[in-house]
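For this depiction, one protein chain was excluded, whereas all remaining protein chains were kept in their positions.
Right after this comes chain A.
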Amino acid sequence: MVREVSESCVESLLAEIVLSYCSGFYANKPELAARRIEAIGFQVGHQLSERYTMDRPRFTDNLEAIKFICKDFWSELFKKQIDNLKTNHRGTFVLQDNKFRWLAHMSIDPSVQASGNIQDPSAMAENKSAQATGMHLYFPCGIIRGALSNLGIACAVSADISNLPACSFVIRIKA
């Protein structure tokens, strides 16, 4: 039985989680807030990976597990696959999603974006909005890390949003 969740509900919930952690519980400690949001994602990813790997043969190496994240896991979450996977064959993987769904409805002030490079104060503002967007990415980062760690791969995951709405996740596997 396939159960679906309304996308707008998830988006609102995510926005609310970020809001309450960043300006409620840990208003003065953004790093702590980020860690807590990441931890929530970790648990979600941990549990989802258990379910989504149910009918699969066991993975033989890390690449296979990463491919699973790119294809099946991403399809289950976002109904699309990762658009581009790069690796240096030494434990670093870059997963690029050209239109990351959870950022698709994120509005970033266009005037700030247009004049961002000219004036210093508006560049600061852009930096701020990038920071706010970054806060929303700790959750998906946690999901990836949780899924991989449940599959026996200890890693660190970070996100890069230099060209929205594309988003890349960098996975560094700990040796």
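Simple rule for what comes next: a contact is a pair of C-beta atoms (placed from the backbone, for glycine too) under 8 Å apart; a residue touches a chain by one contact, two chains touch by 3 or more; residues count from 1.
Following the convention adopted for this analysis, contacts and distances are computed from a predicted model.
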| item | value |
| --- | --- |
| Absent chain [UniProt protein name; select from "tRNA-splicing endonuclease subunit Sen2", "Membrane magnesium transporter 1", "Trafficking protein particle complex subunit 2-like protein" or "Bushy growth protein"] | "Trafficking protein particle complex subunit 2-like protein" |
| Absent-chain contact - pick from A:Ser6, A:Thr60, A:Asn88 or A:Ser162 | A:Thr60 |
| Interface with the undisplayed chain - residues on chain A | 43, 46-47, 49-51, 53-54, 56-60, 150-152 |
